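Structure first, commentary second.
A protein chain is absent from this complex, but the other protein chains hold their places.
Here is chain A:
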Amino acid sequence: MAELRALVAVKRVIDFAVKIRVKPDRTGVVTDGVKHSMNPFCEIAVEEAVRLKEKKLVKEIIAVSCGPAQCQETIRTALAMGADRGIHVEVPAAEADRLGPLQVARVLAKLAEKEKVDLVLLGKQAIDDDCNQTGQMTAGFLDWPQGTFASQVTLEGDKVKVEREIDGGLETLRLKLPAVVTADLRLNEPRYATLPNIMGAGPKASASGNGSADVAPMEAGCRRLGQGRPVNRGLPCAESQEEED
């Protein structure tokens, strides 16, 4: 019954293993020349979409990313993992700093309607801002049901059963499609993009082109006032004992 189409949102973030440095003027963290990769939870979302496609429950996977030009790399990774098409919503580097969950959710909602998808998959949160908002807001804009913190996703005809990891334990929801699902850590273990898939992602990416900015206007989002290291309160914690260099 492979008629379903899925939209997977992927975010380009600073790689988890990089040592974060705060900029000297304390307006943010250093991102220039720093290694970036796909948000780990987004990888899990892509993997889930690809598995659904392999089970022939989903027909097409569209990967979308909002941000500066380098987001193309992230989309290509998604394509190499098994997505069919990529959409890059280009945001100039200067404005990308102010891009927050609200703006991204608006974009995703518009795209989901435009592409007529049945399932929107995202990671539960990004490892740089830890907002945990985009999925929920997207569902709000679309007025679709949402299953967040998913640790298991099962498609059942026109419904999707989502097992959620919540504070009290596990909660199982049955949502009517179309729906928004955000992936939690234990949903699956993402595959590596194999080399042949990486080579094959090239032709795929060039077919997608950029989703243009007519999708959603970027209004001024939140403005970051300052960013710095946490104050050392003398507590035994390995992180706070690392020296600032």
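The working rule: a contact is a pair of C-beta atoms (placed from the backbone, for glycine too) under 8 Å apart; a residue touches a chain by one contact, two chains touch by 3 or more; residues count from 1.
As a convention for this text, contacts and distances are computed from a predicted model.
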item: Omitted chain, identified by the protein name its UniProt record gives, among "Short/branched chain specific acyl-CoA dehydrogenase, mitochondrial", "General mRNAion factor IIH subunit 1-like", "20S proteasome subunit beta 2" or "Serine-threonine kinase receptor-associated protein"; value: "Short/branched chain specific acyl-CoA dehydrogenase, mitochondrial"
item: Omitted-chain contact residue, chosen from A:Pro40, A:Gly100 or A:Gly140; value: A:Pro40
item: Of A:Thr77, A:Gln103 or A:Thr182, the one touching the omitted chain in the full complex; value: A:Thr77
item: Chain A residues touching the omitted chain (full complex); value: 15-19, 33-35, 37, 40, 73, 76-77, 80, 125, 127, 130, 185, 189, 192-196, 198-199, 201-202, 238, 241-242
